[in-house]
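Have a look at the structure below, then the notes.
A protein chain is absent from this complex, but the other protein chains hold their places.
Right, chain A next:
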Amino acid sequence: MIKQFSLAAISIALTATSSLAATNISWWHGMAGRNGEVINEVAQKFNAAQTACALTPVSKGTYEEALASGIAAFRSGEQPNILQVFDAGAATIINAKGAVVPAEDLIKEAGYDFDRNAFIEGVRYFYADSDGKFVGMPFNSSAPIMYINDEALKKAGVEAPKTWEEFEAAAPKLKEAGYIPLVQAQLTWQFTENFFSRNNIQFATNNNGYDSVVDTKIKATDPNLVMMFEKLKSWADQGYFAYYGAGWNDNQKPFEENKVALWVGSSGSFGGLQKTAQMPFSATFLPYWGSIAGAGTNSFIGGAALFAMAGKPAEENKCVADFFQFLTSPEIQKFYHQATGYVAITKEAYELAKSEGYYEKTPVAEVGIQQLMLPAGEWSKGYRLGFYPQIREIMEREYGRIFSGETTVKDAFDTIEREGNELLARFAKTAG
């Protein structure tokens, strides 16, 4: 055992010395399974395309674990060159001034041009500072879209709803046809964060938190949001909506089993659904409220971004810039888009995939991109809120209580706003 181990150590040491000429950079990420393999393939492609840099990706478990490992490593000076951070953790890393080198600065310093407008609309702002400078490099991006059980809609004789008003009209027919009309997958992401962006409503003070952490307040008691959940609750009571808890898969399964007519999932869900769904399906945009003035704007990027950690030598930072540049090239974007189901983040990559007829073969893959490319509104750029993973946990808890009948919608949002604001105030102290 020990002998084998030392042999392995020697062989690793030998391969390390053989690539000594190249600058080694590391990339910690939170992807597993097929998506983790694709990351390795992207790294291999980068290493094969040039000789100056050698990139090693390391999986650190889930998104949360990757962020926690990155933080622990940074505190002991052992941080990786690149850290993948998920949407809810963006405020944590971006507000820690000095933890990261903004991607845009890094790329420009390496002598490349950087064009913000090359990125599609919904991707541009979420990981940027309030001036629009890219701090994180958008990487895997998804959007909440609505999947359609074609069989169910045909049986009920209804069209896929564009607005929630249309859904309300169609729901009784879908129920009569023997289906659960609506199921979602993640209330926080789909019916809260993206509710604000899709309906163009302010989510938090201080420009949704982008301008400052001081005195940022979450607007969870917004009457429109309360109305959305009052509706969801009454739909649930009438049998038009079913909630199976906070776990994603528990909610996806009934759709796969052909019991559900409309399912709000992720633009990245279609790869899996193609294998598991027992009926033909298509997809459309996440509905909005026709009654809300100015609604119907784009949704913003979900998923995660790559951050260049600070405190690294210049030649390694140059390699990171090279890699970011490589990553946004249309060919790599197209490869990643098609291999994972995450959307392409640059217009050029989208056009490339389109010109090759990819979306004629798989129209569902285009829905998420189109939704991100819809016209933006004042409040559709996303949010920048500290301790947001914990705020999400509070929302998940209160939403669960709404649907299990332990609380009312109004009380739930009062609690979310109160506890959320306490956390934001705490965060302002840590970041100050």
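Observations, loosely collected:
Simple rule for what comes next: a contact is a pair of C-beta atoms (placed from the backbone, for glycine too) under 8 Å apart; a residue touches a chain by one contact, two chains touch by 3 or more; residues count from 1.
The rule we apply is simple: contacts and distances are computed from a predicted model.
Set against the options "Electron transfer flavoprotein subunit alpha/FixB family protein", "sn-glycerol-3-phosphate transport system permease protein UgpA", "Response regulator transcription factor" or "histidine kinase", the UniProt name belonging to the omitted chain is "sn-glycerol-3-phosphate transport system permease protein UgpA".
Of the options A:A99, A:I218, A:V320 or A:L424, the residue whose C-beta touches the omitted chain is A:A99.
Contact with the omitted chain, checked across A:E41, A:D211, A:D250 or A:E331, is made by A:D250. Mapped onto chain A, contacts with the missing chain fall at residues 62, 64-65, 67-68, 71, 74-75, 89, 92-93, 95-99, 243-247, 249-250, 253-254, 257, 387, 389-390, 393, 396-401, 403-404, 406, 419, 422, 426, 429-432.
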